[in-house]
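Here the complex is missing a single protein chain, while all its other protein chains stay put.
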Amino acid sequence: MTPRNPDFAQAVRASFGRQGAMAHLGTRLVRVEPGLCVLEQPFGPPVAQQQGLFHGGMIAAVVDVAGGYAALSMAEAGQEALTVEYKLSFLSPARGELLVATGRVLRAGRTLIVTRIDAEVLGDGQMKLCATALQTIMPVVPFADRSPA
Amino acid sequence: MTPRNPDFAQAVRASFGRQGAMAHLGTRLVRVEPGLCVLEQPFGPPVAQQQGLFHGGMIAAVVDVAGGYAALSMAEAGQEALTVEYKLSFLSPARGELLVATGRVLRAGRTLIVTRIDAEVLGDGQMKLCATALQTIMPVVPFADRSPA
Amino acid sequence: MTPRNPDFAQAVRASFGRQGAMAHLGTRLVRVEPGLCVLEQPFGPPVAQQQGLFHGGMIAAVVDVAGGYAALSMAEAGQEALTVEYKLSFLSPARGELLVATGRVLRAGRTLIVTRIDAEVLGDGQMKLCATALQTIMPVVPFADRSPA
Partner (left out) sequence: MTPRNPDFAQAVRASFGRQGAMAHLGTRLVRVEPGLCVLEQPFGPPVAQQQGLFHGGMIAAVVDVAGGYAALSMAEAGQEALTVEYKLSFLSPARGELLVATGRVLRAGRTLIVTRIDAEVLGDGQMKLCATALQTIMPVVPFADRSPA
């Protein structure tokens, strides 16, 4: 995949750094390539549910962000990634110390970018697929930068 | 709709009370009826993104829980609601002081329960639909209560 | 809802009339309003599966078209409705003589239109909800009418 923005990696890292919610959860951006983004989420109280698994809603949030930044790596300079919709299927209980969400761009159009995201959990030394998603992203110029027209 | 568990409202409230993640976000359970659950989420730092809107991932989490408890109201005594999958479409920017997520059961089978969830935002004295979802729930006996077989 | 094209009903009917696949199945367009479209599909061999129910794939096709034309009623003159994605949940066996698919626009943006579609079956004198869907539509100018730029 050929990125439209030569500084795509810097754009992704800068946008991720502004996400207060991710900082609060302790999510880490570990890899960015054209059409690819990998996030890691350590297990801990803010992302746990009552039975000691990763909380489904928090998995959904990390998955959404991984897909959004995979898409942003293929957007133009100055754009942000707006989630239009996504669908998430849970495959197995998310028990482990680390959640790894890998977003991949399937199609990078100018108006819409489609991504697939796989979420794996590392536990007992093994990686296990615990959720997978399909997502539609619209690359947009953020509100504050838009001209009055 | 006729609930299978006459104490459905108490079962929903007890399960909700055990959700640490919901307590942390300040989510409130405001209404439970057979096949219906309404949650309210006040705006604030834990659910905000950088532009002062409700964070998409947090909307997704509240929507998931609203649908799950609508489903649980139609499950049998002793069951919990396990999310199989859901699909969420974002309709408009979620700007306002209160998010209201209403989950409704469309079909209550013994094996699977299908729900629809609408998320509205109250801002400037008006309610506006900001997201809608379809969800599949499996009613299950929680791990700890399962027999060894 | 206020249509952008005053001749929206004529635009929908003309486009539907060009759909060979719908003619082949015997699908009828029975109602068009701003943001609404109702299709009827009589039961018969081309839409049946082996157990005498409506075929799931054929339900999906009719649902897709109902949502697309609900969206088209809110598009500009000269546009067609391109399906970006949809998600369909099956709720009950589709047994009966008539399938009625009702598409409703939830949000009509210039770039994307989001619809909800309910499919009911008429059998034994009763209407029963058998499937429901969420769909994203992109209004586009058809290929043949596009300028070379």
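Per-chain numbering from 1; labels A, B and C assigned in written order.
Basically, contacts are C-beta pairs under 8 Å (C-beta built on N, C-alpha and C of every residue); 3 or more make two chains touch, one makes a residue touch a chain.
Predicted model only: the values in this text are computed from it and were never measured.
> Using the document's definition of touch, tell me which of C:Ala11, C:Leu29 or C:Val65 contacts the absent chain.
C:Val65
> Which residue numbers on chain C touch the omitted chain?
For chain C, the residues touching the absent chain are 18-21, 24, 45-51, 55-58, 60-62, 64-65, 82-90, 142-144.
> Write the list of chain A residues that the hidden chain touches.
Considering the whole complex, chain A reaches the absent chain at 87, 89, 91-92, 106-107, 114, 116, 129, 132-134, 136.
> At which residues does chain B meet the chain that is not included here?
Counting over the whole complex, chain B touches the hidden chain at residues 84-85, 87, 111-112, 114, 134, 136, 138.
We adopt the following convention: only the chains that are shown with their structure count from here on.
> At the interface of chain B with chain C, does the proportion of residue numbers present on both copies reach over half, so same, or stay under half, so different?
Copies use mostly the same positions to touch.
> Would you mind reporting the rotation angle for the C-alpha fit of chain A onto chain C, rounded to the nearest 5 degrees?
180
> Let me have the rounded angstrom distance from the C-alpha centre of chain A over to the C-alpha centre of chain B, please.
Using C-alpha averages as centres, the distance is 23 Å.
> Quick check: how many Å separate the C-alpha centres of chain A and chain C?
The mean C-alpha positions of chain A and chain C differ by 32 Å.
> What whole-Å value do you get for the distance between chain B and chain C if each is reduced to the mean of its CA atoms?
29
> Indicate the residues of chain B shared as contacts by at least two other chains.
87, 89
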